[in-house]
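Okay, structure first, notes after.
Only one protein chain is missing; all other protein chains are in place.
By written order: A, B, C, D and E. Residues from 1 in each chain.
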Amino acid sequence: MNNLLIWPVALPLLTALLALLWPRRSNWIGVAGTGLPLLAVLLVSWQVAASGPLELALGGWAPGLGIALRADGLSVLMLLMSALVTMAVAVYASVYFAHAERRGEFWVLWLLLITALHALFLSGDLFNLYVTLELLGLTAVVLACLGGSRESLQAALRYLVLGLLGSLTFLIGVALIYAGYGTLDMAALGDAIVAGPTAWVALSLMTGGLLIKSALFPLHFWLPPAHANAPAPVSAVLSALVVKAALYLILRLWLELFDGVVTQAAAVIVGVLGAIAVVWGSWAALQAERLKLMAAYSTVAQLGYLFMFMPLLAALPEGAGRELALGALVLLALTHGFAKSAFFLAAGIIMQRAGHDRIAELGGTARSLPVTAFTIALAGVALIGLPPSGSFLAKWQMLSTLFVTGQWVWLPVIAVGTLLAGAYIFRLLGHAFAPGEGVGPSLSVGREEIPAVLLALIATLLLGFWASAVWELVPISAYAGGGA
Amino acid sequence: MMTMSVWLPVGILLSSFIPGVLIFFQPEERHRLRTLLNLLGALVKLLLVGVLIWGVFHEQVFETRWFLAPGLEFVLHADALSVLFVSLSTLLWLVTTIYAIGYLEQTPHRSRFFGFFSLCVTATVGLALAGNLFTFVVFYELLTLATYPLIAHKGSPEALRGARIYLRYTLFGGLLLMIGAVWLHTLTGGVEFVQGGVLDQFAELDRDLLRWIFLLLILGLGVKAALVPLHGWLPQAMVAPAPVSALLHAVAVVKAGAFGIVRVIYDVYGVEFAAELGVLSLLGAVAAITIIYGSVKALSQDHLKKRLAYSTVSQVSYIVLGAAILGPLATIGGLVHLVHQGVMKITLFFAAGNYAEALGIHRVSEMDGVGRRMPGTSLAFSIGALGMIGIPPVAGFISKWYLGLGAVEAGAAVWVLPVLIASSLLNAAYFLPILYRAWFKSPATPWPADKTAGCARELPDPLLWPPVTTAALALLIGLFAAAPYSPLEWAELIAGREYRQ
Amino acid sequence: MNGLILLLPPLVPILMALFAHRLERRWWLFSAALPALFIGLLAEEGSGITIPWVLLGMHFALDSTGRLFLLFGALIWMLAALFIPSRDLAPGATGYIKQTFLLALAGNGLLILAADMLTFYVGFALMGLSAYGLVWGRSQRARRAARVYLVFTLVGELALFAALLFLMVSGGSLLFEDLTAEPMPAIALALLLLGFGIKVALPGLHLWLPRAYTLAPMYGVAVLSGPMMKAGLLGWLRFLPFGTPLEPAWGNGLLLLGVAGVVLGMLIGVVQRQPRAVLAYSSIAKMGLFSALIGFSLNHPQLAGGLLPVIVLLALHHLLVKPMLFMGLALWQRNHPGFWLLPALLLLALSLAAFPLTGGGAAKSALSTALGGQLAGLLLLSGIAGVALMGRFLWLLKGRVISVQQDPIPAPGWLLLLPVAVWTPFSWQAFIFEWKTLLPLVAGTALFFLGLVCRRWLDSLRLAMRHKGQHLNLGAVQIHADMPDASSTLRQIWLPLKQAAQPLRFDPASNASLALRDPAVWWLLLMLALLGTLSLSLFI
Amino acid sequence: MMSQSLTMLPDLVLAAMLIGLAWAALSSDDLRRGVVLFIAFGLLLAIVWARLHAPDLALAEAAIGAGLSGALLLVALRDEAGGKETAGRVSQVSRWMVDLFALIMACLIGWVLWLTMYAEPAERLAQLANSMLEHSGVSNPVTAVLLNYRAYDTLLELVVVLTAVLGVLVVGRERRGYRQAGPVFCGLVHWLVPLLIVTAGYLLWVGAHAPGGAFQAGATLAAAGIVLRLAGNDAAGLLDGMLLRWSLVAGIGLFLLVGLGVTINGGLFLQYPEAWSGSLILVIESAATASIAAALVLAYRGGRPDGWLSVADYDNNREVSR
Amino acid sequence: MIDLLALILVFSGIAFFFFGAIGLLRLPDLHSRLHALTKADNLGLGLVIVGVALLHGSPLAALKLLLIWLLVLLGSAASAHLISQYALRRRRQ
Partner (left out) sequence: MTQVLLYALTGAVLFMLGVRAALLRDTVLPRLLALNVSGAGVFLIFVSLAYRGDSLPTDPVPHALVLTGLVVAVSATALALALNRRLREMDNE
C-alpha cells in the first residue's frame, strides 16, 4: 500500500519513456501520462487526509541509508496543485502543440517535468532533493527553449546557468549538513538539527541557492525573460509550479528542518527582499508592454508576498497561529499557481490568435475571445487578491498575522502591492475591453480555452470556498519540526 | 423548516447568480431567452425575499454558515436591516432589469452586460445578507468587480476612464476596509454582526486602537458611500449606461457603502459604544460637509447625470448622518433614507436615461419644454426631484423628518438642522430649475437627437414604465409611510432592536 | 363615516389634478371647491377622522375656525376659477394652471382641516408650492416674481419644518390639542414666526408680495391674497401657545413688527402708481395689523380667549374683500367695464377701510371691544392706513389700463359674491353705527387729500432718492429689490467663495441658481442669517 | 610531528596545485587556455580522489569530469570562435563586493568544516552502509549505495541525463562531423574501439565488487563513440531511428520496471529480493551503461542527428506515402 | 632489493617526465616539443610502470600495467602524429 507514493513519480516517468518511443502517439500519451499521476495524487491526498503522513522507504532500507518518500499535508497540497495544473495545461498543450514540429520531444520533457515536480514534492532526503531540483531545472530549461527564438534561448541559457549556481549552492549546504549531522534523511535531521554555526551556514547556503531558483528580488532577473519567452503552456507551469518548488523547499527547510535555527533577523531580511520584490515586480508589471512579460513580472511580485510571510512565521511560536499563517502562505501559493497558469494559457491563446501580445493593441479581445478575456479577468481577480479567490483569504490571514505579531511594517507593502496589482490587471482589462478590430474572427469557444478557464475558476472559486481544506492539511507534517 | 432557514439566504443569492452565469454564455442573438432568464431570476428573488420578509418579521432566524478558514466563516444572516436592503435591491433590480432590457435594445454585448448586471445584484444582496464583517468585505470587493465592467461597458475612452477612476477609488477603499476589518478581526477573534454591537464586550481593548480601526473602516466604506474627499469617482462613473447609473446610485455601490457604515456603527461597534468613543461626531461632521458640498457642486453642473451624481453624493450622506447621530429617531431617518433615496434616485436616473435615449438630451440647458413632449417621464422625474428636496408627501420628506427629529432629540440640532435646511434649499436650487425648464419653458430649438418623432407613445413600454413605477413607489412609500410593512416600519423595527439594550 | 367626508376637500381636487389635462372647461375647476363649500356649510363641527397609516398618521377635524375658513375660502376659490382665461385651459396651453390651481386648492383644504401639525404642514407646503404655477406668468418679470415667491415659500416651509421637529420632540405629539401641554421651545416659536411670517408678509419677509401681487395673473393674485395668505394667519392661530404665559419679548416683538407693517404698508402704498400695488401694500398693512394683534394676544393670555375669534372674523373679512377687490380691478380694467362697477368697487373699498355700516366697520368695532380699549392707537393707525390706501386705490382707477383680456369675465359671479364680501361675517352687526369709528376715517381722508395736494413734492422725493444710477425708486415696486448695496456687498464676498468652492467652470447657460441673482433673495438670506444667529443664541 | 608534516606534503602540493589550476583556468582571458587548464584540473582532481581512497570517483572523474567535459568544452571552443564576444565590464566596486562575499563565505564554510570534521566529528553513514553491504547483493560499497541503498537517486540521475540529451536534441541540428581520418588514426581506432568496449564491459562487471560500474562503463563506451566520430564516423557508432530511442530509454526503463516489478510480491519500490539483487543490479547496470553511453555520445555530437525524426517528419512521411 | 630497483626505475621514469616537461616548455617549435614530449613520456611511463609492476609483484597486475603502457604508447604515437600533421597542414595553408 505504501508504494502508492511512488506512483506520482513513476507514472509520468513511464509514460515519458513511452512518449519517447512512440512520438506519433505522443499527444495521447502525454495527456494520459499527465492524467494518471493526477489519479495517483488524488489517492495519496485522500490517504494523507484520512490517515496522516505517508512514508515510503525505497528499497526497503531504513531512511538515512536509503531514501524515503514522504507525503504530508504540505507536499500533498503542492502535489495536488502540480497535478491539477499540469493536467489542465496538458489538455491545453495538446491543442497548442497540435501541429508543432517538436511536439514529440515536448511531451517527453513535459512528462519528465511532472516527474521532477512530483519527485521533489515527495522527497524526504536532502540529496535526493538536489537531484530532483536539478532534474526540474533542466526540464524547465529545455521546455523554455522549445519556442526556439533567440530570446527564449538566451533566457533559457541564463536560467540554466543560474539554476546550476543555485543547485550547487544548495548542494554545498547539503554537504555541510552531512558533515555536521551524518545523515541526509530529513525526518532524522528535523530532530537532530540544533542552532549552531553548522546549521546557520548550511541553512543560509541552501536558502541562497533556493532563493536564486525561486527568484527572490535581487536574484529575480532571470525570471521575466525566461517565463515571458517560453511557449505558453511552458510559461504556465514555470510560473505556477517550478518556482513554487524552490519555495516549497525553503518552507520545508525553514519551518521544519531548521525550526529553531532560523533567526528573526534572517527572516526579516528575506521579508524585506520579498517586500521589495512585491513593489518592484508590480511596478515593472505595470510598465510592461507585453502580456506575458507582465505576467512574468507579476510572478516576481507574487513570490515576494510569499517571502514576506517568513518574518511573520518566524515571529510566531509553534501552534495554531503559525499554522494559520503557514496555511495562508500555502493557500496564496496555490492560488497564484492556478491563477498564473490560467493567465499564461489565456495569454497564449491571445498570442496564437493575434500573433502578438502587445497590451496596447489588444483592443477588441474581449469581444472576439470572450472566454479568454473572462479567464484573464478571473485570474486577475486571484492575482490582485480580491474575493472570492483563495488569495483573498490568504491575504486576510496574512494581515491578521501581521497584526498579531505587530509587524506593521509590511502593511504598506501589502497595500501598495495589491493596488499595483489591481492597476496592472485592470490596465490590461481596460485594453481588452476597448473597442478594436480584435484578434480574429473566432467567436467560438476553443478546446484550449476550457482548461484555462477551469484553472482560473479553481483559483477564484474552488480555493476560495474550500480553502479550509488547506488549513486542515497543512498541520499534517511528516517532520519533527512541524505540528508535532 | 430548518433547511429552509439555511437555504433561503443562499437561494436569494443564487437566484440572481445563476441567471447571471447562464446569461454570460448565451449568444448575443438569444434575446428572448436572456430576457426570460433575467425576469425569472428577478421574480424568483422577489418571491424568496417575500418569504424572508415574512420570516424576519416573525423573528425567524435565517442563517447559512460556511467554514472557510480558521477564524473565518462565510455567514449569510438575515436580520431586519438586511431585509430592508435586500428588499430594496430586489425590487429595484426587477425594475432596472426591465428598464435595461428596453434601454439596451439593439446594442452590442448584451449578454456580458446582463451577466455582470446580475452579478452586481448578487453582490449587493450578499452585502445585505452578510452576517459578519468578513463576509461583508468579500461581497464589498465582489461588488467592485461586478460593477467595473458595467461602467466600462460602452468601451469608449471616457467610459474606460471613468471605470478606471472608479476602480482606483474602490480598490483603495476596499483595501482600507479590509485592513480595518482584519485588524478588528484579530483583536476580537471574529466580528459577527450583532444588533447593538459587539465591541463593548471587549473592555480591555485600547480605545485609541478602536478609533483608528473605525477610521479605517469608514474610509474604506466612505469611498463607495462617496463621503467627501473620497467621492471623486462618482461623477466620473456617470458615463455608464443609464440602467447602470441607476443601479450604481440607487441600489448597489453607493448604498453598499452607506449600508456598510450603518452596519459598522450599529452592529459592530454598537452605536452607544461608538458615541462613547467619540467617533460619531466626526463622522457626522464629514457627512454634513458632504451633504453641503455635494449640493453646492450639483448647482454648477449642466450635465444632467453629473448633477444627479453630485446629488447622490449629497443624499447618501443623509444615511451616514442618520447613523452618526445617537438616537433611535435619527437611526430611523438614516435607515429609511436608504430605501427612499434609492427609489427616488433610480427614478431620476431612469428619467435622465429616457431623455438621453429618446431626445438625445444630456444637459439641463437642453431640457426646455421637455415636459410636454415626455409627460410620463417628466412627471416621474418631478416626483423624484421633489422627493429629493423633501417635499411631502414624497418619500424624501419622511427621511428628513426623522433625521431632523433625531437631531433635535440628540441635541445635535445646532449643526444638523442648518445642514438639513441648507441642503434642502440647495436641492431645490438645483432641481427646481430643471422642473421649471421641463414644464414651464417652451422648446426653443429642435432636440439634439429626436428619436420619438412620429411615435404613438412617448417611449416604448420598458423604458416608460420603470420610472413611472418607481416614482409611484416613491410617492406611495412616502404617503403610506405609517402603513404596515412600509420601509419606515422596518426602520423602526430595526432601530427598536438596535437600541433594545 | 362622517369623518371621511372631511377628506373630500383635499382629495377631490387632487384627483381632478391627475386628470386635469382632460378638463378643458373652467366649471370643472369651479366645482373642485364645491366639496369644501359643502363641508363648510353642512358638516358637523367637531367631527374628525384619523388615518394612522397615511404619512405619519393624519388627523382631520373640523372646528368653527376651520369651517369659516373653508367656507369662505371655497367661495373665493370658486370665483377665482371663473377668472381663469380660457386660453390657459386649452390643452396646449403653457404653464400648468389647472393642475397647480387644483393642488393649491387641495393644500388649502388640507391645512384648514388638519388636526395635527404634520398634516397642516403638508397642506401648507402643497398649497404654497403649487401656487408657483399661479404666480407664474408670461412676462419675464412675472417669472421672476414667481421665482422670488418660490424661494420665500421654500424658506417658509423649511422654517416650519424645523419648528415642527422641535415641537414634536418637546411635546411628543403633533396633535394641536396636545400643543399647550408643555411650554414651547423658544426656537420653535421663532421658527413658527418666521415660517408663517413669510406667508403673512411680516415686514422684512414681505418682499415677495408686492411683485407677486402686481405681476401674477389675476386668478392667482385672488387666491394668493385671500385664502392662501390667511393660511399663514391660521397657522399662527393653530400653533402659537396663546394660553400659556411667554416671554413678553415675543409678543412685543411681533406687535412692533406688525405696527411697522401697518406703517410701512401705508407709507409705501400711498405712493404707488398701480392700483394692484396699492392693494398689495394694503395687504401688508392689513396683515401687519393681524400680526400686531397676534403679538398682543400672546402677551395677554387673559384677553386672548376673546380676541382670537374676532381676529378670525376680521381675517375672514379680509379674506373675502381683498380678492374681490383684485377681481373687481380686473373687471374694471377690461375693455368695457360696466357702469355698476365703480360703486361696487367703492363699496368694497369702504368695507376694507372699515367704514361704518360695512362688515369691515363692524369688525373693527368688535375688535376694539374685544381689546377692551387697548391698542387704540394701532387701530387708529390701521384705520388711517386703510382709508389712505383705499383712497389711493380708487384714485388710481382713473388711469385704467387696457388689458387684452378677451374672455367674458364672470362678472355675475363677482357681483353675487359682492354683498357677502362687503358685509360678511358681521352682517348682523354691520348696521350699528358708532361715531368714534369715523375718527380714523376722517384722519385717513385728510391724509389722503394732503397727499393729493403734496403729490408734486412726493414726486420730487422720489427723484431725490435716485442715486448712483440705481433706481432706488421709493414709489416703484423695486424699492425693496435694491436694498442699499447690501446685496452687492454680500455678493462681493460670496463670489470668490463660490469660485473657490467650484473649481469647475460655471456654466452660465445652465441657469443653475434658481433665484440667487435676485437681490430680494439676498435680502431674504440676510434676514435668515440674522434670525438664525438670533435663534441659535436663544437656543444655546 | 615531522612525519605527519611529511605525509602532509603531497597533499599540500596537490591542494595548492588544485587551487592554482582553478585560479588560472578561471582568470584566464584566453578561453582555450582556460579549457585546457580545466582539463588538467580535472585530471589532478582524479588523483586527489585516488588519494582520498575514492577509486570509483577517480575513474569517473577521469572519464567524465575531465574526459567528457573536456571534450565537450573543447568542441565548444570551435563554436565560440565565430561568435561575437561580448564581455561586459564589471565595475570595480562590484568586483570587490563579490570578492569580499566569496572570502566571507569561504571562511564560513571552512569554519563549519573545521568544526564538523575536526572539532566535533559526527558519526556518519559509513558504518551502516558497510554493515548492510552483505544484504545489498554487491560487494563494492559504492555500487551498493548507488544501485541499492540510493537507487532512486540513480534512477533520477539517469533521467537527468536523458533530459539533458533531449535538450541537446531539441535545441538544434547536429554539429558537422569530421573528415575521414588518415591511416594512422584509423589504425589506432581499429585497435582502440574494441579495447574500449571490452574495458567498458569489464568495468561494468567489476563494478559489483571493485571500483567501476555503470557510469564509468558508460563513459568508456561513450569515449569509444567519440573516438569513432573523431575518426570520421558521423554517427559515432550510434544506432539510428527507433533503436536509438530504445537505447536511450533502456536504462531508465529497465530500472523502473525492475523497481516496480519487485513490488508485485508485496515488496517496496526498488526492494530487490535479496537473492536476486546482484543479478538485478547487473541487469540494470548493463542497460544503464548503454543508455549513458548513448546519451553522452549524443551530447557530444551536439544536436539532433538526421535519424532522429520529429513527429512532423513522421507526418510528412505518411503524407508522402499516400 | 627488488624494491630498491623498482624505486630507481620509478624515479628515473619521473626524471624522464621532468625533462620532457622542461623540453615542452623550453624547446622552440612544435615538432621539437612533440619530440621531447613523446620520448620522455613513453620512456618515462615505461620505466615507472616497470617499477610499479616490480613493487606490486603479482603477474596479473604486471600484465595490466603493461597493457596500460602499450595503450599509452599507442595513443601518444597516434596523437603526436595527428598533431604534427595538423601543424603541417596549418603551415601549408
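For the reader, a short list of remarks on this structure follows.
Note that a contact is a pair of C-beta atoms (placed from the backbone, for glycine too) under 8 Å apart; a residue touches a chain by one contact, two chains touch by 3 or more.
Keep in mind it's a predicted model, so treat the numbers as computed, not measured.
The chain not displayed here makes contact, within the full complex, with A, D. Looking at A:Ala19, A:Val41 or A:Leu138, the residue that reaches the missing chain in the full complex is A:Leu138. Those residues of chain D that touch the chain absent from the view are 4, 7-8, 11-12, 15, 18-19, 22-23, 25-27, 31, 34-35, 38, 41-42, 45, 48-49, 52-54, 56-57, 60-61, 64-65, 68-69, 72-73, 75-77, 79-80, 82-88, 90, 95, 98-99, 101-103, 105-106, 109-110, 113-114, 117-118, 121, 124-126, 129-130, 141-142, 144-146, 149-150, 153-154, 157, 160-161, 163-165, 167-168, 171-172, 175, 213, 215, 292, 295-296, 299-300, 302-303. Seen across the whole complex, the unshown chain contacts chain A at 65, 127, 130-131, 134, 137-138, 141-142, 145, 150, 153-154, 156-157, 160-161, 164-165, 168-169, 171-172, 175-176, 178-179, 184.
Operating definition for what follows: only the chains that are shown with their structure count from here on.
Once chain D is excluded from the assembly, the chains that remain, linked only through touching, form the groups A, B, C | E. When chain centres are set by their Cα atoms, the one at the greatest distance from chain A is C.
Compared on C-beta pairs in contact, D-E and A-B come out with A-B as the pair having more. The most central chain, judged by the distance from its Cα centroid to the centroid of all protein Cα atoms shown, is B.
Look at the CA centroids: the one farthest from the centroid of chain E belongs to C.
Centroid to centroid, with C-alpha atoms defining each point, chain B and chain C lie 42 Å apart. Chain centres here are Cα means. That of chain C falls 112 Å from that of chain D. The set of chain A residues touching two or more other chains is empty. Under the stated contact rule, the graph of chain-to-chain touches is a line, running from one end chain to the other without closing. Per the contact rule defined earlier, chains pair up in contact as A-B, A-D, B-C, D-E.
On the side of chain A, the complex with chain D involves touching residues 2-3, 6, 10, 13-14, 17, 20-21, 23-24, 26, 56-61, 64-67, 99-105, 108-109, 112, 115-116, 119, 125, 127-128, 131-132, 134-135, 138-139, 141-142, 145-146, 153, 172, 176, 178-183, 197-198, 201-202, 205. Of all residues in chain A, only 320, 323-324, 327-328, 331, 366-367, 370, 374, 381, 384, 386-388, 392-393, 395-397, 399-400, 402-404, 411, 415, 418-419, 422-423, 426, 429-430, 433-435, 464-465, 467-468, 470-471 touch chain B in the complex they form. Residues 105, 108-109, 111-113, 115-117, 122-125, 128-129, 132, 148-153, 156-157, 159-160, 162-164, 166-167, 169-171, 242, 245-246, 248-249, 252-253, 256, 259-260, 263, 267-272, 309-312, 314 of chain D are the ones touching chain A in the complex.
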